[in-house]
Every structure is written in structure tokens, then in C-alpha cells.
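As you look at this complex, bear in mind that one protein chain is not there, while each of the others sits in place.
And then subunit A:
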Amino acid sequence: MSEFSPAFPRERSGTRWQTEVEVTHGIGLHARPSVAFTRLAKSFPCAIEVAVDGSADWLNGKSIVKIMGARIRRGTRLRIRAEGARAEEAIVALGELVRRNFDEDRKHGRPDGRPA
């Protein structure tokens, strides 16, 4: 199960996988990064939740309303957890998306990474 990013830090507890990343994007999770995040999350069958800065409040990672509502900014520690099919793959992919600054370096690409 470790064919993806073996180096990416993650923990397992039972069937649940969890990781933590710092949001380094200059702005945080505004509209476009939120779209990229939730679209990627929705591509996985497992349940995905996020929590912000040690909060015990876990939010549905597939809901853009919830993600936007969390006002995730630069410097925020974002915990991502997933449970169910392809949970490990999901948290690695999402964690990497955050680390890659939501692929916004590709300035004029689409937020979900599809070519413009």
C-alpha cells in the first residue's frame, strides 16, 4: 500500500489514516484551493475529514462550504484523516496537494489541475 509517496508522514490507527500539514500557500484556502482540495477529496471513496490548528472539530473534507467556513489561512496546521477504502492514498494525495500549494504554481492552469 505504499507505492505512493513513501516519504510522506502519516499515521495509522486501525482503519483510519491521518496526517498533518502546514498550509504554506500565501493566501490560505480561499476559493480556488478549496475547489482543488474538495474535488480531490471527492475522488476518493473513503470518508475524509479535516481539523484546523488542533481543534477537535472535524469537518467534512468533501464539503467546500465547510472548508471555506473554516477560514484556513497560511500557517494553519491542517490535520487530515480518512477512513475506508483507499484512506491512506487519500491523505497522502491531499497532504501533497497542500504542500504543492494546491498546484497554483501552475498559474494559469485550472484549480483542479486540468489543463486550461
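The definition used in the following text is that a contact is a pair of C-beta atoms (placed from the backbone, for glycine too) under 8 Å apart; a residue touches a chain by one contact, two chains touch by 3 or more; residues count from 1.
Note that contacts and distances are computed from a predicted model.
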**Report entry** Missing subunit (named according to UniProt) among the choices "succinate dehydrogenase", "Glutamine ABC transporter permease", "Phosphoenolpyruvate-protein phosphotransferase" or "Adenylate/guanylate cyclase domain-containing protein"
**Finding:** "Phosphoenolpyruvate-protein phosphotransferase"
Query - Candidates A:V35, A:I80 or A:A93 - the one touching the absent chain - result: A:V35
Query raised in the report: In the complete complex, which positions of subunit A touch the hidden chain?
Result: 24-32, 34-35, 38-39, 60, 63-66, 68, 71, 73-74, 105, 107-112, 116
